[in-house]
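Missing here is one protein chain; the remaining ones are kept as they sit in the complex.
Note that the chains are named A and B in the order they appear, and that numbering of residues resets to 1 at the start of each chain.
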Amino acid sequence: MIDPGQHLAQMRAAAPLVQNMTNYVAMNVMANVMLAAGASPAMVHAEEEAPEFAAIASALTINIGTFSAPWARAMLKTAAAARAAGRPWVLDPVAVGATSYRREIGAQLLAQRPSVVRGNASEILALSGRAVAGKGADSVDEVASAEAAASRLALNHGMVVAVTGAVDFVTDGTRAVRISNGHDMMPRITALGCSLTGLVGAFVASQPAFGATVATISYFGLAGEIAGRNSSGPASFQVALIDALYSLTPEELDRGARITPA
Amino acid sequence: MIDPGQHLAQMRAAAPLVQNMTNYVAMNVMANVMLAAGASPAMVHAEEEAPEFAAIASALTINIGTFSAPWARAMLKTAAAARAAGRPWVLDPVAVGATSYRREIGAQLLAQRPSVVRGNASEILALSGRAVAGKGADSVDEVASAEAAASRLALNHGMVVAVTGAVDFVTDGTRAVRISNGHDMMPRITALGCSLTGLVGAFVASQPAFGATVATISYFGLAGEIAGRNSSGPASFQVALIDALYSLTPEELDRGARITPA
Partner (left out) sequence: MIDPGQHLAQMRAAAPLVQNMTNYVAMNVMANVMLAAGASPAMVHAEEEAPEFAAIASALTINIGTFSAPWARAMLKTAAAARAAGRPWVLDPVAVGATSYRREIGAQLLAQRPSVVRGNASEILALSGRAVAGKGADSVDEVASAEAAASRLALNHGMVVAVTGAVDFVTDGTRAVRISNGHDMMPRITALGCSLTGLVGAFVASQPAFGATVATISYFGLAGEIAGRNSSGPASFQVALIDALYSLTPEELDRGARITPA
């Protein structure tokens, strides 16, 4: 039985320092999402210091959205440093099926044993080895079509896999739930998935990964529902979403969460 | 006779995947502008994958705002790959006259035969070879002073040139129009010109470049007019602009467009 409000309260009490190696598009909104929720984000990516920083932070997130060779090198070293320091880390395999370079680095990152992978259905399918028609960061598959692949990935790699979309699916290979919080406007705003990955990092920094991941996704989706009632387009939606992440209480989250066993 | 509403409707129906190699300042707002309008932006710049991606995307845009040597190398290769794959590409020569490095790379990019160049008057004048006093990204020249240079550039390179400012000027060397949509607040918000370049990429992805470019600029300017009536400063203007890009219908665009032969 997952209590999302308690996960939120614990995250806020810990206010964890989370290191994020993310893409250029997401950096600002991701940091604002994390600060609004109550975490302390730090964007540190240089090979010269990122591995050292991984032991200072409580968790690490890695997102390949706009990476290049120097970033990939630093990501692999930093993921290894996080594991060596006993820190959880979260992988966001943006558009991992789009190019051969992404498939190659994606597989190398997966071998560094993330605690959680969060992606859309196309990304989870690509990560599980399905050949995909090249596409950008937007999913062309339904969540349901990636559930079996997510469960296999989770079992094979001993991690939590979250497939996000209209209805989200989270599994650790033995347990699985679906989360139906969220709002139709969310795919029309860039980097919200990336920002959610940062929040997952904050929640799993000091809490068991499966429940913490489910709680994060429900919290983010519920904030989206509130934003949908207070906006008139994608930009005012983003403003209202971040304000709602700031204002939402654990009690409101418990009342609004829609989590069901899968 | 240009029908901007029909161009908008066609762009939305196609929802084209557009690859953008742009500057760090613009990445987030440009992606949000494109998503709000109905396109699917992908920011992919690394030399290892950007040329491969150019054949996956329907169009490419290149913006030199914050480039450096690795980016310049990748931009030149990716522009060549886009041409080889028959994809249109759009050049945004940010502050091209400011430094010798920008002038050099700007000329090399021009030699890769963009389908469209969009810049402010100072940039178009610099690209046409005029020696300019160094300045930043803000224009110090009026659009009218760059119209002759724009027409020559367009003829010599077989492309569409758009000079944007208080009244915009678009030409393919034989035809030319002026567009008087827009709002005084727009220069007070960073990266709106860059974002407009991304939108041009989305419109020309599947439509003839001259009409599509004119339609894009009119659409963006009309959204600015709506934003001007719903904001109290540059930040609320940006929110209202993106919301308006999302909400504007083809019929409203046809009614509000102010396009006249030049």
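Points to keep in mind about this one:
Here, a residue touches a chain if its C-beta (ideal position, glycine included) is under 8 Å from a C-beta of that chain, and two chains touch if they have at least 3 such contacts.
Since we're looking at a predicted model, the values are computed, not measured.
The chain that is not drawn here is touched, among residues A:I2, A:A36, A:A82 or A:A121, by A:A36.
Checked against the full complex, the candidates B:H7, B:R102 or B:H183 give a single residue touching the omitted chain, namely B:R102.
By the touch criterion stated above, the residues of chain A touching the omitted chain are 17, 24, 27-28, 31-32, 35-36, 40-49, 52-53, 56-57, 70, 238-247.
In the full complex, chain B touches the omitted chain through residues 23-26, 28-29, 65-69, 95, 98-102, 134-138, 187-191, 231-236, 238-239.
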